[in-house]
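The complex appears here without one of its protein chains, the remainder shown in place.
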Amino acid sequence: MKYGLFLGCNISFNRPDVEAAIRSVSPLLGVELDDLNGQSCCPTWGTVPSVDTIAWCAVGARNLALGEEKGIDLVTACNTCYSSLSEARYKMLNDAETMREVNEILKKIGKEYKGKSKCRHVAWVLYRDVGLDRIKKAAKYELDDIVIAVQPGCHFLWPSKVLPDREEDPFNPVVLRELCKVLGADVRPYTRMIDCCGAGALKSTNQEKSYKLAKMKLECIRKETDADLIVTTCSSCLIQLDEAQEMLRKRGEIDFSIPVLHYVQLLALCMGFDPERVAGICVTPRDEIISKIVESGRK
Amino acid sequence: MEEHVPAVINLTYLWKKEREELGEKVIETIKGFGAEGIEYCMQCGACSSICPLATTGFEWYNRRLIKAIDFGIRDELFDDVTPWACVACNRCVEVCPRNVNPFEVMFAMRRLMIEELAVPMTAVQALKSLYDHGHAVYTTGREARKKVGLPEKPPTTDSDEKALEELRVLLRNTKLPELGLFPMS
Partner (left out) sequence: MKKPRIGVYVCHCGENIAGAVDVKKVREFAEKLPDVVVARDYLFMCSDPGQELIKKDIRDGLVDRVVVASCTPKTHEPIFRRACEAEGLNKYYLEMANIRDQCSWPHWHEKEKATEKAKQLVASAVAKARLLKPLEDMFVELNQDVLVIGGGIAGIFAALDIGNAGYRVYLVEKNPSIGGNMAKLDKTFPTNDCSSCILTPLMVDVANHPNIELLTYSEVESVEGTVGKFRVKVRKKQTWVDWEKCTGCGACLDACPPKAMVPNEFNEGLDTRGAIYIPFPQAVPRKAVIDIDACIKCGGREFGEAPRITRDGKEILAPCEKACPTGACSRTEPKNPEGEVVELEVGAIIVATGYRVMEKTHFKELAAHSPNVITALQMERLISATGPTEGKLIIPADIPKYKAWKKKGRGEDIELRSPEVITFISCVGSRSRKYHTYCSRVCCMYMLKQAMQLKESYPDLEIYISFIDVRAAGKDFDEYYMRCKELGVKIIRGRAGGIQELPDGRLLVRSYDSDIGKPVEIVSDLVVLATAIEPSSSELARKLGISLGVEGFLREKHTKLYPVDTLREGIFICGCAQGPKDIPDSVAQAKAAASSAMALLSKGKMRVEPLIAEVDMEKCSGCGICAPLCPYKAITIEHDGKRRAEINATLCKGCGVCAAECPSKAIDLHGFTFEQILSQIEVFAEFEEA
């Protein structure tokens, strides 16, 4: 199992602890990672996708071609990268003219994209390629008394037709819940599980409206699950639920604090990696949950 | 924000403008920007029922934007921020019974607006950052990376001048330079 690790901007610069986590757990799970030197932004929505479809696909194709040249698929821990690259690939595969125009541009930098390599989501690689058994065996700590609410994130689910791996029912996703359950956690469903967290362009356009969505989701989690921990597979959701939550709490709009982790961080913690490295960056405090995992969750 | 779409929509003014000034129906323009399915819309509103923009009170979310475009409203929407707030969640695409792809309508509107330079600064900054660094989100401070024991620079265009130049050449061969949003030498 070899993949090109596609980092994306958020993880590279804002949440490198997620990068550290994925790099830590992969070898122990039999996953070999290639650095895909020279990769760029996926491109994210606010950049070239807002300008032109061909430009969107061209930037995406260049990134995908880095894997294709080595005969490997990409793997990412960011939902935006997953979605942008998948949608670009879908457009190119379903419209020969788009593919042709994109390759004309790629030719100018001596590259070509044939449509073979795709970008996989780390959650799907863990679920399908590594397998729940191997994950269970690799974990040192069991999340016995820990209640988890999951946030799969929009771009993990929609539009399902462009994604390389699909939930059987995207409106009732199970993959992330299964991944958490295998670590021993009590995963509880809640009404607004598939709703948007409010990150991305909504946040940069109108922070208050963005917080409104985050608050709606957090209150729902609190009320319906009383979770100890929120686990997501998306770097944007991770930042939003972590940062917006602390802001809302400081303003007195909410009176609780639920730590947020990316799934690979949770996995790295369970596998015994140094919390400082694999889960060291946050606003909403994580210390308590981390010590709970490490101290009381020993198998 | 001030509402530029008038309280009473004058359809006569709009179709005359399409015919005499623009030389093209606005809906055709939008189709040209990638929203080929817009005509299939029957205004059922399924997209808006789950749209983060509609649920947080933005004005011209998917269903209303589609109808406005159908009526030929265009310039009056240039001051509206709604398309730029779209998180591209694509849930609308998943639920649309008519394969309209409302997300592409939102983005087609962005593409039209950007041509008219009706673009928020944050978007220009993101594009410039992509061109300058290969990353839309970019920081110079590397404490976070160092703290978790990673090399200061990720193995991206950030640490690869040749790759960055490659990306710039690529971008210069797209529509981006035509827009003149920032210098691209």
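Brief remarks on what is shown
Letters A and B name the chains as they come in the text, with residue numbers starting at 1 for each one.
Heads up, the rule we're going with is that a residue touches a chain if its C-beta (ideal position, glycine included) is under 8 Å from a C-beta of that chain, and two chains touch if they have at least 3 such contacts.
Predicted model, so just to flag it, every value in this text is computed and none were measured.
Note that the absent chain touches B when the full complex is taken as a whole. For the options B:K25, B:K128 or B:R172, the residue in contact with the chain missing from this view is B:K25. Across the entire complex, the residue among B:I30, B:C47 or B:A68 in touch with the chain not shown is B:A68.
Residue-level contact of chain B with the missing chain is found at 5, 7-12, 15, 25, 39-40, 42-43, 63-64, 67-68, 70-71.
In the analysis below, only the chains that are shown with their structure count from here on.
If each chain is reduced to the centroid of its CA atoms, chain A and chain B end up 23 Å from each other. Note for the complex: chain A touches chain B at residues 7, 9-10, 12-17, 19-20, 23, 35-41, 43-55, 58-59, 62, 83, 105-106, 108-109, 111, 154-155, 157-160, 170, 194-196, 198-202, 204-206, 209-210, 212-213, 276-278, 280-281.
Across the complex, chain A is touched by residues 34, 50, 52-53, 55-58, 81, 84-91, 93-94, 103, 107, 110-111, 114, 120, 122-123, 126-127, 130, 134-139, 144-145, 147-150, 154-160, 162-164, 166-167, 169-171, 173-176, 179 of chain B.
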